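A short write-up of the structure that comes next.
One protein chain is absent from this view; the other protein chains keep their places.
We just call them A, B and C in the order they show up, numbering each chain from 1.
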Amino acid sequence: MEDLNFKDTSKEKLRSIIFRSDTPAGKLFDIVLLVLIVLSITLVFLESVVDIRLSFGNIIRIAEWTFTILFTLEYLLRIYCSGKRFSYIFSFYGIIDLIAFLPSYLSLFFPGGQYLMVIRAVRLLRVFRIMKLTRFMNEGNVLGRALKASSHKIIVFLTCVLTLVTIIGTLMYIIEGDDTGFTSIPVSIYWAIVTITTVGYGDISPQSTLGQLLASVLMILGYGIIAVPTGIVSVEMARATEEAKRKCPGCNAAIHTLDDCFCAKCGTALEPAEYTGQDKQAP
Amino acid sequence: MEDLNFKDTSKEKLRSIIFRSDTPAGKLFDIVLLVLIVLSITLVFLESVVDIRLSFGNIIRIAEWTFTILFTLEYLLRIYCSGKRFSYIFSFYGIIDLIAFLPSYLSLFFPGGQYLMVIRAVRLLRVFRIMKLTRFMNEGNVLGRALKASSHKIIVFLTCVLTLVTIIGTLMYIIEGDDTGFTSIPVSIYWAIVTITTVGYGDISPQSTLGQLLASVLMILGYGIIAVPTGIVSVEMARATEEAKRKCPGCNAAIHTLDDCFCAKCGTALEPAEYTGQDKQAP
Amino acid sequence: MEDLNFKDTSKEKLRSIIFRSDTPAGKLFDIVLLVLIVLSITLVFLESVVDIRLSFGNIIRIAEWTFTILFTLEYLLRIYCSGKRFSYIFSFYGIIDLIAFLPSYLSLFFPGGQYLMVIRAVRLLRVFRIMKLTRFMNEGNVLGRALKASSHKIIVFLTCVLTLVTIIGTLMYIIEGDDTGFTSIPVSIYWAIVTITTVGYGDISPQSTLGQLLASVLMILGYGIIAVPTGIVSVEMARATEEAKRKCPGCNAAIHTLDDCFCAKCGTALEPAEYTGQDKQAP
Partner (left out) sequence: MEDLNFKDTSKEKLRSIIFRSDTPAGKLFDIVLLVLIVLSITLVFLESVVDIRLSFGNIIRIAEWTFTILFTLEYLLRIYCSGKRFSYIFSFYGIIDLIAFLPSYLSLFFPGGQYLMVIRAVRLLRVFRIMKLTRFMNEGNVLGRALKASSHKIIVFLTCVLTLVTIIGTLMYIIEGDDTGFTSIPVSIYWAIVTITTVGYGDISPQSTLGQLLASVLMILGYGIIAVPTGIVSVEMARATEEAKRKCPGCNAAIHTLDDCFCAKCGTALEPAEYTGQDKQAP
């Protein structure tokens, strides 16, 4: 019984270190973790540069395996001390934590697989938890809600854009022919996307007068079209910002942002905005 | 009489299968049709790639003719079972359905005409009918109304932009001369459009100091100018979104979007937003 | 006295033909003028294409002089029949009308000057007068007022952007050196403008790692910076649109756009929006 209690307590302690970031130990753990992630991603970057790979290949490989083993241990610890194991394993961060070290083991069988380790970069999003977390999580929520609310309009919009580039890409293939880089319809559609998004690499560009005319029309169209997603997101952003305002418990005025400490109307002190992220509370 | 009735009934059935997508049979028909359209467009794409055309040309051509005959049959069936034939034939989708298979027959006389079959892509817009159609049609309507409401401003804006690129294009032709790609005024105007829309292929770019100065002015101008259509569309989008809100039959509050099921003020259940597309109701 | 009266009447008639576009004769005059302008600009375009100049040079030059004489006559007629001559001569359109034919005479002394004739394109803005003019003039006014209202913010913004590109351009000149196209500080500033406006020709691009890092920072900055003029114009556009609404004479509700014919509140018929352009009224 005592032993079990002791075990429970130490497990509880470990859990608070690993999963929480509001205690000194938990914060330190998170910071060390972030530093390790940044270091391991830098290693992957360095390994991809030919000169460095040839000179320091062995050292890099040893360091990468060290990181991989550390991340594997961390993953196992997280599973061990989380309350509801399956809910962690199948949560967003649980899957990311797994993917973070799997590519290293895969690279034993498939050379080149180790580059997939950069998926670890997604773990860096945890940085919001360490910094003034509530505020950032909420800003992220406003962004996310605005994007979600406008997703229908964006799908309609993208379908129209894709239909347009398909038709204009094909027309350009017929007009320009093989000589000027428009070697097939898929390549011409790729060119149309490069043009309508105003990226404009210039690796393929129309040479005939008719082709340049059609390209001009596409660009002017793209000019107007780029306004549409901006308009959509602006409107939804305004709405989401409006909805994210907090109510004053005294006079009920919903005019306060997350930073306000006192009601602008009646002076009632506002409680600090509570934490709304899901990750930490789960286990 | 009986025979006629039977005929009428079977025609009615066929019509509901072909033109409606809210019955299982109608939905299946639409999905099969979409798959066939995607396949036939993919075939056109593949045929345009030289290597594939040389290896599998005959197979592709047979498959294309199969699709063409299927779409022709479908078109004839649609005409046969639609109530008001002419209103279908001259409707937007009626014309698109015709254009979808005409290029194949044209290619018998004009080689290369088969590539025009990609116009079939427009038929893919029917996908909105199969998915949660009401909502998408309405989102499309909001987009369309916003664009229509701002069309006057956009015409004024485009006329000014075209005047600007004509004058700056000509100036660049005078400044840069033939050596650096500015071979004629139309080509220089093409360059000015490529620049002001921030596409920037780089196939033509100024080399002289004066030319680079004028190009810089044009780019900074384009920077400010790109803000104008965005501003126009944002404002109209906000207005159209506002106007698209539904009224509550209980308390008359016009605050509900198409997704809401209950009034936020008085709790009255809202009827599901009714279908507003025209295509299905016509025949 | 009679003679003078006759003269006055015919002058009055001529003036209404030339300066007004709401009578059949005045409209016809404007349309013929627009067609002539388009034709003469097309001629300038064609002359700049080498092949066409070599083959049809003489014909083009004769046609250009015909247009020039026609526009000169038109200009003299306008001066003759306008009431307040100086107010026409020094008005915006008066100066444009003069510039429209001057380059032809200049080309007698300075070869190449005839290309400046494209300044005639500005005269095409008169097209708004022929089409549903009131509405377009007003839309133009909304655009213009929005731009004017935001001009202070735009000047502050441009000063900051120019300071930024000066400093980053110089840094790139120090980092990249002569080898990769950054041959001098002005050229490097040109590159910085090409980059921050997201045009990106690619004729000059950084090759060193440090240069690519700085360029990445500049691009990400440009990403955020391009949002600023858009935000400015959107806000001013919303305000100008709001202010452009007409008041109902019955109930005073200022909710009507220029297209509305009846008050949405009380049903009072609204007078058609009166013409607000200055050009026609002046003489």
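Assume a residue touches a chain if its C-beta (ideal position, glycine included) is under 8 Å from a C-beta of that chain, and two chains touch if they have at least 3 such contacts.
All values derive from a computational prediction rather than experimental measurement.
Contact with the undisplayed chain is limited, among A:Leu33, A:Cys81, A:Ala100 or A:Val142, to A:Val142. If you put the missing chain back, the residues of subunit A touching it would be 41, 44-45, 48-50, 112, 115-116, 118-119, 121-122, 124-125, 127-128, 135-136, 139-140, 142-143, 146-147, 154, 158, 161, 186-187, 189-190, 193-194, 197-203, 226, 229-230, 232-234, 236-238, 241.
Listed here are the subunit C residues that touch the chain not shown: 152-153, 155-157, 159-160, 162-163, 166-167, 170, 173-174, 178, 183-186, 195, 198-202, 205, 209, 212-213, 215-216, 219-220, 222-224, 226-228, 230-232, 234-235, 238. On the side of subunit B, the interface with the absent chain consists of residues 198-202, 230, 234, using the contact rule stated above.
Here, only the chains that are shown with their structure count from here on.
Residues touching across the subunit A-subunit B interface largely differ between the two copies, under half of the numbers being common to both. Chain geometry summary: the mean Cα position of subunit A and that of subunit B are 30 Å apart.
Taking each chain's centre as the average of its CA atoms, subunit A and subunit C sit 43 Å apart. Of all residues in subunit B, those touching 2 or more other chains are 186, 198-202, 226, 230, 232, 234, 238, listed in ascending order.
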